[in-house]
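With one protein chain withheld, the remaining protein chains of the complex are depicted in position.
Read from first to last, the chains carry the letters A, B and C; within each, the first residue is number 1.
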Amino acid sequence: MHRQLREEKVFKDPVHNYIHVQDEIIWSLINTTEFQRLRRIRQLGTSYLTFHGAEHSRFSHSLGVYEITRRIISQFEQSKYPDWPRDERLVALCAALLHDLGHGPFSHSIEQAFQMNHEDWTCKILLGDTEVGAVLRRLGDDFPDKVAAVIRKDYDKAIVVNLVSSPLDADRMDYLLRDAYFTGVNYGTIDMDRILRMLRPFQGRVVVKESGMHAVEDYLMSRYQMYWQVYFHPVTRSSEIILRQIFRRAKELYNEGYSFAFLPDPLPGLFNRELTVQEYLLLDEALIQTTFMQWRNDKDKLLSDLCCRFMDRKLYKYVETDSLDKELIEEIRRAFAEVGLNPDYDLEIDFPTDLPYDVFRPDGEFREKQILLLDRQDRLREISEVSDIVRSISGLHRGKFHLYFPDNKLIPMLNKLPQEIADLFQI
Amino acid sequence: MHRQLREEKVFKDPVHNYIHVQDEIIWSLINTTEFQRLRRIRQLGTSYLTFHGAEHSRFSHSLGVYEITRRIISQFEQSKYPDWPRDERLVALCAALLHDLGHGPFSHSIEQAFQMNHEDWTCKILLGDTEVGAVLRRLGDDFPDKVAAVIRKDYDKAIVVNLVSSPLDADRMDYLLRDAYFTGVNYGTIDMDRILRMLRPFQGRVVVKESGMHAVEDYLMSRYQMYWQVYFHPVTRSSEIILRQIFRRAKELYNEGYSFAFLPDPLPGLFNRELTVQEYLLLDEALIQTTFMQWRNDKDKLLSDLCCRFMDRKLYKYVETDSLDKELIEEIRRAFAEVGLNPDYDLEIDFPTDLPYDVFRPDGEFREKQILLLDRQDRLREISEVSDIVRSISGLHRGKFHLYFPDNKLIPMLNKLPQEIADLFQI
Amino acid sequence: MHRQLREEKVFKDPVHNYIHVQDEIIWSLINTTEFQRLRRIRQLGTSYLTFHGAEHSRFSHSLGVYEITRRIISQFEQSKYPDWPRDERLVALCAALLHDLGHGPFSHSIEQAFQMNHEDWTCKILLGDTEVGAVLRRLGDDFPDKVAAVIRKDYDKAIVVNLVSSPLDADRMDYLLRDAYFTGVNYGTIDMDRILRMLRPFQGRVVVKESGMHAVEDYLMSRYQMYWQVYFHPVTRSSEIILRQIFRRAKELYNEGYSFAFLPDPLPGLFNRELTVQEYLLLDEALIQTTFMQWRNDKDKLLSDLCCRFMDRKLYKYVETDSLDKELIEEIRRAFAEVGLNPDYDLEIDFPTDLPYDVFRPDGEFREKQILLLDRQDRLREISEVSDIVRSISGLHRGKFHLYFPDNKLIPMLNKLPQEIADLFQI
Partner (left out) sequence: MHRQLREEKVFKDPVHNYIHVQDEIIWSLINTTEFQRLRRIRQLGTSYLTFHGAEHSRFSHSLGVYEITRRIISQFEQSKYPDWPRDERLVALCAALLHDLGHGPFSHSIEQAFQMNHEDWTCKILLGDTEVGAVLRRLGDDFPDKVAAVIRKDYDKAIVVNLVSSPLDADRMDYLLRDAYFTGVNYGTIDMDRILRMLRPFQGRVVVKESGMHAVEDYLMSRYQMYWQVYFHPVTRSSEIILRQIFRRAKELYNEGYSFAFLPDPLPGLFNRELTVQEYLLLDEALIQTTFMQWRNDKDKLLSDLCCRFMDRKLYKYVETDSLDKELIEEIRRAFAEVGLNPDYDLEIDFPTDLPYDVFRPDGEFREKQILLLDRQDRLREISEVSDIVRSISGLHRGKFHLYFPDNKLIPMLNKLPQEIADLFQI
């Protein structure tokens, strides 16, 4: 049963000033053990090694996404827009608050290393025997399913999905502002108030009034800049590479039956890929950091070296190169092996746009990935049809190959490598 | 030997915009394992449970203190003030950077629980067989001693001590600005540029030009507000109480020879009070959080309950009262015991001003604790002689007794307690 | 008849981000010639000569006061507080918007020079044959009277007066924030959102929930600082003195029947004190500046010198002194006259607290001047009973006498003045 709090509660937030909680269910969700766990998962993973301010947690981001969603809906309700389905308010707010619930420690790296998916875990937590699940069920037995459907993007009210997950959603707006604030990088400042005022529920989705076009352009540019300045920063990439190497090495050792001096729960389950929800919830960044601190002195030299590197920020160096093909890569690996380097650990190749690239692309086949402008005659147009600047940047994929390597090992070997390969690694 | 970096390095910082590093020694110190450890110690301890943005680390604060000191000295040098001893630049910068090096996890609570002192540990780390020690010794065998002396406040050049540790020092200026930024509380905004311009080296200490008086007043007011809004926030105090109870309970159990399912190094040494420097350096907040996560399921119910409370933020509630004497406290404890509550854990009494109270007090006997104004005739006057507002707030000690307790246990017992005691605990 | 705008209008505002207009009458009032005139009246008079950013107008301040009032009322309505009289919304908004309508150019100085009162003029404009009057009458023949009553503080619903004019009103909150923003002085930052959340309509007035006490303390401290840093800045006072001397000299000449080469309407009416509302509305700061520019070349040397001083910012210098009595003043004047200086123009004595001193004083006899805190038991207490810091600063009146003089005239005469008088004027 839905109830309002007797008195509104607030959280002081540096980005939105205050987070306002009016519904008892939201308050209860925030106070669950599963939601509190998000305090121990950083919003930006290893970025704190590049930007020392970036220690902010997914807990604060989740509150932020909730708050933006709350403001959008509150405006939809006050303006009495007929296309907004009023019954969906709580589903949307819960989905906004909980959308990141399943993130693991150093999420992107751990997912890659262990083939997991945070969205699946989010749904398992929502639907499972958890405190969050219990709170959600207070609103009806099917309520957790509804929230999970929004998060899986297959809820039948598309507009709710749209609010929480679209190229101009509450998630993206919060992370741009928040990551800019905590890193100190000022590329992420967007005029959120203006964007919010320009949003309209229209024919089952959230669109933007045409007069908000410039604000949306600015938002897309900010995102573009944040990707290249922060999210794809080569120092951050280097730390992610080391992190993945640690996971890889530990898994190799585990699979070989190696006996670790330190291997607290639920790490064995993680290596086995047999984690229960309760075990998964034990995973947090404190545990990972503590494990690495203990592994600094592990008897496996490779593992201990990697852990020292990660904890002491002795990262791999990198060089950039414009072109790189499979053949050349193989050649480098062979050359490395010949001089006694380990091509599996002493070389990593990274091409940022290989990643799920999140910068807005209008050529997607699905309307859900588009930003639509609503003109005065109630016609919809995809933004890049109208905005020159969006059209200009839409096709852009820049990026170079980056070769990462431990300079203390590689540099003494440079003169033994074939000249053309040695040339690649001149810092 | 002192060397400049070939090219200045910078850190992006949300508070000072950029931290500038020009000296090779500073760069090397930042890259030591001991300094990197400060990334895993929060600047504000458990305050993140009250202000979710306050996840910033002592690493970032230490860089900030260094940067402010660098700017002050750079201005002293540019202005060619004769009273500034130019040879002391590196000693001052190193002391500024390293002054918090010995902080343990959740510093104030752990120090109280285990009778440790972070300043002692800082000096042990500086002077010991550590990476930091090795870097410092590059500038001379006595250089680590000099830096340690500044931190212990017994360096023979008092002006250097003054710069790093005085009522208007780089440390306090950085933490006011930084804590305000990350909590989102806007009481800590001070006009640092103006204060910096007004500082003068004069007769062996740092004083303030009289025309900077208003900026100093504003700084002292900001500090006053930050103490009551942030540092003494009752929710933070509640979390510190639980933290100390966990440490206390674990030590009791350890002393009883209890067998913990999880007790990683160096916790046994911590309980024994027999930590080496190397062991001490293993202590960080990730380790503490990880231990508490494992202890949530400990078979000792008291320990596991306390750990759940801390990790899930199920803190003690509190009531305020104006007066409380020993007798009444004993009475309450007896009454608690009679109804089956545990007065050692189910009741904590806190009086904020019991703490080392940092708000400026001019009545201290030592000049080092005073802020001195320099007038046009080169006369010095203590600020509260000149400023009405400083005089007004100087004597102020406000604060009430706070009684903290587990409401889930206490409330069912309220009607069994004597009425006058039950009345005290009405939330 | 009251109507909502078809679509909300907004003004971009650097302080409140957006000013929201939803009512047709507010939109119409903003577009009247009388309200647009406020663009040509600076909010801070001559302060721009001290703080070059302070060019902001009463137009922007008036929008700001309206916006804060709108937010307070909107929160009262959403929270459904029973003590808020809903019918009064538009009266309050119009009074907030129009409360400064009658300000003349360089308001405080011109009022002093010509014994005028801006509140009277505001009411004349509201009630007269003006565009504003016509718009207001659309809501009923007695509507202009209601708005005027609020501004005169004798409206029968005291809570409306309270909202627009009390020690914690929308007017003061806007000017603190706005003046801090445009001068660049950062003492005026207050947590307005928090204060707004803490306001309650209660028994016919606006009070503050007790838990908002610290935010109010901070607001009062900000005000204190802004008074001494900005509003009473001696350079600003010097420029006001010259301004008043210009007005005085021109009036003297006018009364003597002097023939000015430049004396546009409505200046003759101003000198005669026979201004109609329509004439009064011609007065703005562009006219005053233009007149002074023309008078720079006036044949009256005193007038032209003063105008050059004002326009070129060649202000009087000043010295401070702790004590000054009538006798000493007379002595100085006599000594000035003896050496050929003009004591009526070459000497001005200023004591800032002589002014209507706006810093909060709780000892006023009227409750309207008090800030009341509402505790959980619905008891009201005056804030200085509860807050040590407010009690400490309440009695404070600091301030020294300032003697202003033209240094180019005085300095050559110093050695002819009696020594004890000459000593006073050592800069």
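Convention: contacts are C-beta pairs under 8 Å (C-beta built on N, C-alpha and C of every residue); 3 or more make two chains touch, one makes a residue touch a chain.
Every value quoted in this text rests on a predicted model; they were computed, and no experiment measured them.
In the full complex, which of C:Arg3, C:His52, C:Lys299 or C:Arg334 touches the chain missing from this view?
Final answer for the missing-chain contact: C:His52.
Decide which residue listed in A:Tyr81, A:Tyr224 or A:Tyr258 touches the omitted chain of the complex.
Only one listed residue reaches the unshown chain, and that is A:Tyr224.
Identify the residue among B:Asp193, B:Glu320, B:Asp375 or B:Glu420 that touches the chain left out of the display.
Residue touching the chain left out of view: B:Asp193.
In the full complex, which residues of chain C touch the absent chain?
These residues touch the chain not displayed: 11-15, 17, 31-33, 36, 39-40, 48, 51-53, 55-57, 59-60, 63, 181-185, 262, 264-265, 282, 284-287, 289-290, 293-294, 308, 311-314.
I need the residue numbers on chain B that touch the omitted chain, in ascending order.
10, 17-18, 193-194, 197
In the full complex, which bits of chain A touch the chain not displayed? Write them out.
Touch with the absent chain occurs at residues 185-187, 189-191, 214, 217-218, 221, 224-225, 228-229, 388-389, 392-393, 396, 398.
In this text, only the chains that are shown with their structure count from here on.
Over half of the interface residue numbers used by both chain A and chain B, so same, or under half, so different?
Same residues, largely: of all residue numbers at this interface, over half are found in both copies.
Going by C-alpha centroids, which chain is farthest from chain C? Tell me that one.
Relative to chain C, the chain whose C-alpha centre sits farthest away is A.
What whole-number Å value describes the gap between the mean CA coordinates of chain B and chain C?
Comparing mean C-alpha positions, chain C is 43 Å from chain B.
Using the average of all C-alpha atoms in each chain as its centre, how far is it in Å between chain A and chain C?
51
Which whole number of Å gives the spacing of the CA centres of chain A and chain B?
About 32 Å, centre to centre.
Chain B: which residues touch two or more other chains?
185
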